[in-house]
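With one protein chain withheld, the remaining protein chains of the complex are depicted in position.
When the chains are written out, they are named A and B in that same order, and each has its own residue count from 1.
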Amino acid sequence: MDQYLIAMGTFACIYGLMTISLNLSWGITGMVNLGIAGFFGIGAYTSALLTTGLHWPVALGIVAAMVAGAVAGAGLTFATLRLRDDYLAIVTLGFAEIVRLVIMNELWLTNGSDGISGIPAPFPRTYGYAFALPFLGLMLMVLGVCYLLSTRLLHSPYGRVLRAIRDDNEVTAVAGKDVVRFKLKTFALSTAIAGAAGALYGHYTSFIAPDVFAPLLTIYIFLALTIGGTGNARGAVLGAFILIAILESSRFFPHLMPGFSAVQHAALREMLVAVVFVVCLMFRPDGLLPERRVKRTETPRAGDA
Amino acid sequence: MALITAHDIVAGYGASEEILKGVSLHVNAGEMVSIIGPNGAGKSTFLKVIAGMLKARRGRIELDGTSIEALEARRITELGVAFVAQEQNTFPSLSVEENLAIGAYLFKGDRRPRMEAMMTRFPLLRERRRQAARTLSGGQRQTLAVAAALMASPRLLLLDEPSAGLSPKAADELFATLQAIRAEGVAILMVEQNALAALEISDRAYVLVLGRNARAGDARAIADDPEIRRLFLGG
Partner (left out) sequence: MDILSQLVQLVINGLLSGAVLAMPAIGFTLMFAVLGFPNFGISGHLAVGAFAGWVLNAVYGWSIWLVIPCGFVAAGLVGVATDALVFRRMRTAAPITLAIISVAVTLFLENALRFGFGNTLRTYTVPLTRDWQVGGFRIGTQQVETAAWSLCVMAVLFCVLRYTQLGRALRATADNRALAGVKGIDTQGIARLVVFIGMGLAGASGILLGIDTSIDPLIGFRIMLAVFAAAVVGGLGSVPGAVLGAFVIGIAEEVSQIVLPAVYKSAVGFVLILLFLTFRPSGLLGERR
């Protein structure tokens, strides 16, 4: 049972990295990343391929995964930065699908739907606590660093610019801040973190396959962030842990509803996720730990004199 | 008897901010009335409240003695109040003709005679009847906006800065048109940056300052008042 809790804690940390990533882009700057699963996948495969194929050290693999995530993120936003945020949503949604397509079909590189196994861990993979505990420790550390980093960012002058960008694109552009550069950097940073999460996932489980980062994963991360509260890293991390608890407890779902097939149970579970997500956004859009912000008094637009 | 009366209107946009802090005003049938005042006085906001685009927090608006402050904008249009906003007052991708047709959207009869009459009054609209509104110049677009508002056969026309962005010649033409419209019995309430020109053709005027009534009276008297001239009329 303790082993199980440790494993769940580790997964929650991995999800937590992704919610922090999403919080950086969506929660803070308002740039929506509907392809976060794709960046997770890119990170996972980059590190897995480099450490298994070219025998790079795990740490270097993770760094490479972050670079790959950042490059892909910067490349994608480049086309849409000057446009409305809707366009980024379309592009990122499409991107995740393309990543999946490539990984499924470039068998020579990725082994297709069979996935990659035997991915090395940062320290010897023994049974019992000797591996699981240190890895959880490592994950908590990484999560802590990302958490501190993003709270620091949030409260820096840079963070204030980011939030101003989220609240009003035009105002910040008028204020002379280089909005485009800020947005590009933030998005690349967030996708780098998603890449790192993917890499760590691979190094933890030793096996990755395309179905790990199905579009559903993206919805999970949005759900976690919505539950926890957008705009602050505490909410993001809390949301990830609650999400894992919900997902794990829904494993007992089939016992409550006998008489359905496995496919039907899976379908019910995903329907439930969709409903919970929509209900959260409708009735508690600020989450459990809402961002504490100064109440902005709306000013009339020019010409409303 | 007054066509429209507003009593002690309080309104604003945000959660707390009040732009209008209690404005009262009336317009008689067939009368031309101007609202003047410095920037931030709440002139445009006041027109939006009457048109039903912004709900007043307090106060009453009566049209022919029935209160309309709780009605939707479309219901107020139906009752004979047409509003021409300062900006975005036409449908850019619709043709001139289509803009006019939408202007008479609530009119269930045959729209063609009205449209013909409107295009006879504004020949430039006939010339460009199939052109998209976005291709018109600023002055032409303003004419189209007024014409589309008139398509609803209003009893009261609300105009927000009708001459903004127009050349002096186009502005003169517009004011002449307004006088002609008024001569047909349509009451006009307008907010105008070019206050002197507006006062010249108006019957009465109200001066708003910081969301409150400051002065009211005969347009000529207000235009001649030395203090008002010094403060708002640049002379």
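Just so we're on the same page, a residue touches a chain if its C-beta (ideal position, glycine included) is under 8 Å from a C-beta of that chain, and two chains touch if they have at least 3 such contacts.
Computed from a prediction, not measured in an experiment: that's the story for all the values here.
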item	value
Residue among A:Q3, A:N105 or A:T126 touching the omitted chain	A:N105
Option from B:A2, B:A29, B:I102 or B:L231 whose C-beta touches the chain left out	B:I102
Positions on chain B contacted by the hidden chain, ascending	51-53, 72-74, 77-78, 83, 85, 88-94, 98, 101-103, 105-106, 134, 148, 152
Residue numbers in chain A that touch the chain omitted from display	26, 30, 32, 34, 76, 78-80, 82-87, 89-91, 93-95, 97-98, 101, 104-105, 215-216, 218-219, 222, 261, 263-264, 266-268, 270-271, 273-275, 277-278, 281-282, 285
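Heads up, the rule we're going with is that only the chains that are shown with their structure count from here on.
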item	value
Separation of chain A from chain B, taking each centre as the mean of its C-alpha atoms, in whole Å	52
